[in-house]
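All protein chains but one are shown in place.
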Amino acid sequence: MADAAATPTRPSPRVGLFVTCLVDLMRPSVGFAAVKLLEEAGCKVVVPSQTCCGQPAFNSGDRATARAIARQTIEAFATCDYVVAPSGSCAGMLARHYPGLFVDEPDMAVKANAFAAKCWELASFLVDRLGVAKVSARYEGVVAYHDSCSNLREMGVAGQPRKLLASVDGLRLVELNEANVCCGFGGTFAVKYGELSDAIVAKKSAAVAASGADTLLAGDLGCLLNIAGKMQREGRAVKVRHVAEVLAGMTDDPPIGESAAGARP
Amino acid sequence: MSARDEILAAVRRSLRVTGDEAPRRAAAQARLAQSPAGIIPRRGQGDAGKRAATFGKEATRAQASLAGVAEAADVPAEVARFLRENNLAAAVRMGEDARLSAMPWGATALEISRGPSDGHDLNAVSAAFAAVAESGTLALVSGPDNPTTLAFLPDNHIVVMFADDLVGDYESVFVKLRAVYGAGAAPRTVNFITGPSRSADIEETLLLGAHGPRRLHIVVVGAAREASAAEAGAEK
Partner (left out) sequence: MSGATTPRFKDNVHEALRDERLQRALRHSDNFASGRAAAAERLPEFEALRDSARAIKDHTLAHLDLYLEAYERKVAESGGHLHYARDAAEANAIVLDLCKRRGARTVTKGKSMISEEIGLNAALEAAGIEAIETDLGEYIIQLRGEAPSHIIAPAIHLCKADVEADFRRAHRDLPAARDLSQPEQLLAEARAILRDKFLSADVGVTGANFLVAETGTSIIVTNEGNGDLTQILPKAHVVVASLEKIVPTLADAAQLLRVLARSATGQDMTVYTTLSTGPRRPGDQDGPEEYHVVLLDNGRSAMLGSEFEDMLRCIRCGACMNHCPVYHAIGGHAYGWVYPGPMGAVLTPSLIGVAEGGQLPNASTFCGRCEEVCPMRIPLPAMMRHWREREFERRLSPVAARSALGLWAFFAKRPALYRFATDLMTRALRLAGGARGRFSWLPFAGGWTRYRDLAAPQGATFQSRWRARSGAVR
């Protein structure tokens, strides 16, 4: 990852939004929230044609597909100064794993390394790279923030979203017990080992309940879908959103898993 | 092909070497000969006083008890006191260690027996080869001076440690061993002992006296320069 002090940003950095397949398909409002945050911080946001970071193939052992998708992604974002994703797991794939896909292809490895160096997760891009210290949003609620494993352990993201959440008017942040323990999503793991995944997410759901929070936020939509799905199956009334939605002050859309009618069964 | 030859060949095949390569042989030989030290924690370092304080603090943390005496001649009385205050039989077994033999055991009412333990002794006294400040650890070596069984079979183990033998780290113990036993050699057994025997295998409840001694009492000789465990506890 590029050192914040080393490379000065040009006045209006050209940021390619890597929207992520989950946000693209399941919850576009997160993408628009990310765009708003980036534009308010002075970036010119573009959205190259994209599909996925390739993690499903990569984690299933299909290196060939992962490489093909990586090539495609690197090419699509070639003209961007930065590539920013509202996801620790996708940013991790781009920034930490793309170079390793091309160890035996020196030319492509160089490109992949250069690409990886310009890839960022959203909150850390705003805080660490652009120096954003606060947002001008308002959110009334007791909020628990869940650290996704890739944010915590691959991307070093933990303090940055909390710093921004601290500046949201009306928001009270509480910490979860066992905050650094996985929620059990793990991509295809949640489907392939559903019963095991369920046992793990049940603990996370209980932790959210114990925290007294009425809202759960995180920086990864996979985790959020997983925890929201479990809490809703258990009948727990906690609103679940991506942290970008709250930071951008864009909470008009229903929370994850809820309908516009708003009524909870 | 013997198992030995097959295994060595398999290892070499996997490493893609023949085993005759000079640089590799030199590297391995150099490491064995020079025994480079790695990272030595600062915790055990410092002057004799600091090391003594650290030793006391760490040994207490490991649930050993400690007492300091000024001179070797004071040891038997301390051992007698320890046994008396803990309602233990006034009898100890020890080896042939000359440092222990030279002490005035006759001035106490303790019944002294000598030799390795056969499992029927309640209390044993050993003299440590060295002690390690960084973790409150004692180093004992096998031999007729301090039979190894004395450290494991009796219920209560009392170890006499001389302040001059207190070093900061395990590496220093190995240097001392080398001086006595020669390079590339070691006694049959070196026991590094940190506290009394324990187990947490039953519902993670910590219990002392699993198979080895329930109590470990350390008598530090030359305590004048050292802090007691209490003082060590106050140090941060």
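Chains here go by letter, A and B, matching the order in which they are written, and residues are numbered from 1 within each.
Keep this in mind: a residue touches a chain if its C-beta (ideal position, glycine included) is under 8 Å from a C-beta of that chain, and two chains touch if they have at least 3 such contacts.
If you're wondering where the values come from, they're calculated on a predicted model, not measured in any experiment.
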Quiz prompt | Omitted-chain contact residue, chosen from A:41, A:149, A:168 or A:243 | solution = A:149
Exercise. Provide the residue numbers of chain B that touch the chain removed from this figure.
Key: 2-4, 6-8, 10-17, 19, 24-25, 27-28, 31-32, 35-39, 41-43, 58, 62, 95, 115-116, 118-119, 134-135, 137, 142-144, 147-149, 151-153, 169-171, 174, 177, 184-205, 207, 209-213
Quiz item: What residues on chain A make contact with the chain left out of this view?
Solution: 19, 21, 23-29, 31-32, 46-52, 54, 56-63, 65, 68-69, 72, 76, 149-150, 153-154, 180-182, 184-201, 203, 225-226, 228-230, 232-233, 253-254, 256-261, 265
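By our rule, only the chains that are shown with their structure count from here on.
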Quiz item: Hey, how far is the Cα centre of chain A from the one of chain B, in Å?
Solution: 53
